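Note that one protein chain is taken out, while the other chains of the complex remain in position.
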Amino acid sequence: MSDAIAAHAGSPGAHAAHHSDLQHHFDSLEQQHEAATLGMWLFLITEVLFFGGLFLAYTLYRIWYPVAWAEASRELDIVLGAFNTAVLIGSSLTMAFAVRAAQTGKQRATVVWILLTMALGLVFLIVKYFEYKEKFEHHHVPGPNFAFEGPQAGPAQIYFSLYFLMTGLHATHMIIGFVIMAVIAWMAHKKRFTPEWYTPVEISGLYWHFVDIVWIFLFPLLYLVDRAGHFA
Amino acid sequence: MFAGIPLLPEQASTLAADVDALYLFIVAVTAFFGILTTVVVIYFAAKYRTDDPLKVGARIHGSIPLELAWSIIPFLITLVIFAWASSVFFDLQRPPDQTLEIYATGKRWMWKFQHLDGQNEINELHVPVGRPVKVTFTSEDVIHSMYFPAFRTKADAIPGRYSSVWFSATKVGEYHLFCAEYCGTNHSGMVGRVVVMEPTAYEMWLTGNVSGGSLAQRGERLFSDLACNTCHLSDGRGRGPSLARKFGASEKLTSGTTVAIDEAYVRESILMPQAKLVDGYQPLMPTFQGLVSEENVMALVEYVKSLRTQDTAVSRAEAPEEPAKPTAPQENR
Partner (left out) sequence: MTVAAPRVTYLNHEHTVASWLLTKDHKRIGIMYLLVVTFAFFLGGLFASMIRIELATPAGDLVSADTYNKLFTMHGVAMVFFVLIPAVPAILGNFVLPLQLGAKDVAFPKLNLLSWYVFVIGFLFTVYAMVSGGVDTGWTFYTPYSSRASNTIVVATGLGVFITGFSSILTGLNFMVTIHRMRAPGLTWFRLPLFVWAIYATSLVQILGTPVIAITTLALAIERFLHFGIFDPVLGGDPVLFQHMFWFYSHPAVYIMILPPMGAISEVIAAFSRKSIFGYSFVAFSSLAIAVFGFLVWAHHLFVSGISVYSALVFSLLTYAVAIPSAVKTFNWAATMYRGAIWLKAPMIWAIAFLGLFLVGGLTGLFTAALGVDVHIHDTYFVVAHFHFIMVGGAIMGYFAGLHYWWPKITGKMYSDIWAKVAAIIVFVGFNLTFGPQFILGYLGMPRRYHVYPPEFQVLNVLSSAGASILAVGYILIAIYLVASIFWGEEAGDNPWHATGLEWTTQSPPLPHNFATQPVVTEDAYEYSKREIKVV
């Protein structure tokens, strides 16, 4: 039975002269890189489904309670939200530059661009902290202390439940991304990346861009419900 | 039936036999294919058995005609089952136009029934034989499910909305009522019985169990106690729309869409008045969430229903047929 399979003595790159970054279960750096990239894309697809459940709930309730959605949305600070959107888009730009720098072997520039990305991410989180604080002070946090004027209070509490779940989940991903960036920055500082192998930078970049894109959906959905004439 | 164990529950409603016929058809189909496949497998295992580990089987790749056959034929059979089952489903879900209406609520762990004439029951439901009955119900707390096995029907009782089941009982007797959605500690204790009676016995039961006026009358009292009548003036010039001749009609909303005025809409208007606001009116109505029990909401719904043929306060809801005065001794009920 087993003569159907021929033994193959030593595939290229399996031993002797193999790259220090090549993990032992892979045959080539290229295979390793393709596996890592595919893996990260698949992970991001799972993240889409993860956030997706909340987007589904949001869509349903917005269709049922458009008035409550509009009133509650107007309670959010549109200036801070827009500012944060710009900050995150900027951080994606710096991240793209970081990947480019790693790709072209510019070690120091890689570190700088990643640190900039982290700084922008931190700005985002700080702004978020102030937004949450304000929500807390206005009793817009769902639960026993929730207070909302008018007859839309019930659905408005659902709106804010979704607001905190969606932005909270997003912020958690930002914090994780921040930690990942710190690790990547450290590795770049230690000159671990070369033009032949900078995969961790690239796939971390994919993750960061994804977190940015989620926010780009969250901002209009949460902040821009029926804002015509209501910019304060 | 074997050893005295029945295979089917009693058929006590007009649709029970339809459901059982469908069921037995599916039993026949599945038994046929199940037994056929099992026999084939066992036959092959026996016929082609060998103890020689080095012997190999024939090299057979497959057969597209066979694959098509055993994909398409089963699918067509399932389509037949689907069509038949859907037809039975329509019958189960669509009550006839004229039904005896009963309201109910489920709450942990009991069923409370309200008859139109004011009779209230807990865990028991008296109905006449041979007449379509529709039970409209909700839950006061968690999800329950109203299940009458003898009638082959059930529906979940969901807090926040109305569900309904309908049946037309065909046999006098007592049958199980079960809660069929897990609801906590005493889920298996949330049971009762439906008592199907001859029409005369039913009428006697009705007259013997009235307390405090019909459901619609109770609703009318609530309507004034809760000051609904201060806004919902019957001449239409109040802060809220008139409710006369509204039930069963359609209404245009501020959003531009139209809504059918049914039990669910009336309930929603009481508990979440701003959700579907009638066109031309201001969002002034306060919510009565937490101020009115689900049972009282049903009384109010029934009151609004009673206004569909008249526009002033009703003194007695649609009178049931006058009960025939029996000369025979009373039923022991």
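Which chain is which? They are A and B, in the order written, and residues in each are numbered from 1.
We adopt the following convention: contacts are C-beta pairs under 8 Å (C-beta built on N, C-alpha and C of every residue); 3 or more make two chains touch, one makes a residue touch a chain.
Just so it is clear, the structure is predicted and the values come from calculations on it, not from any experiment.
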Touch with the omitted chain, as defined above, among B:8, B:233 or B:253: B:8
Touching the absent chain when the full complex is considered, from B:272, B:285 or B:304: B:272
Interface residues of chain B (partner: the chain not displayed): 3-9, 18-19, 22-23, 26, 29-30, 33-34, 37-38, 40-42, 44-45, 48-63, 65-67, 70-71, 74-75, 78-79, 81-82, 84-93, 108, 141-143, 145, 147, 149-150, 152-156, 158-161, 163, 176, 178-189, 191, 272, 275, 289-290
Residues of chain A in contact with the chain not shown: 1-2, 4-11, 14, 24-26, 31, 34-35, 38-39, 42-43, 45-47, 49-54, 56-57, 60-61, 64-65, 68, 142-144, 154-155, 157-158, 161-162, 164-165, 169
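Rule of thumb we're sticking to: only the chains that are shown with their structure count from here on.
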Residue ranges of chain A touching chain B (in the complex, touch as defined): 64-67, 151-152, 154
Parts of chain B lying in touch with chain A, wherever the complex brings them together: 255, 272-275, 283, 285-287, 289
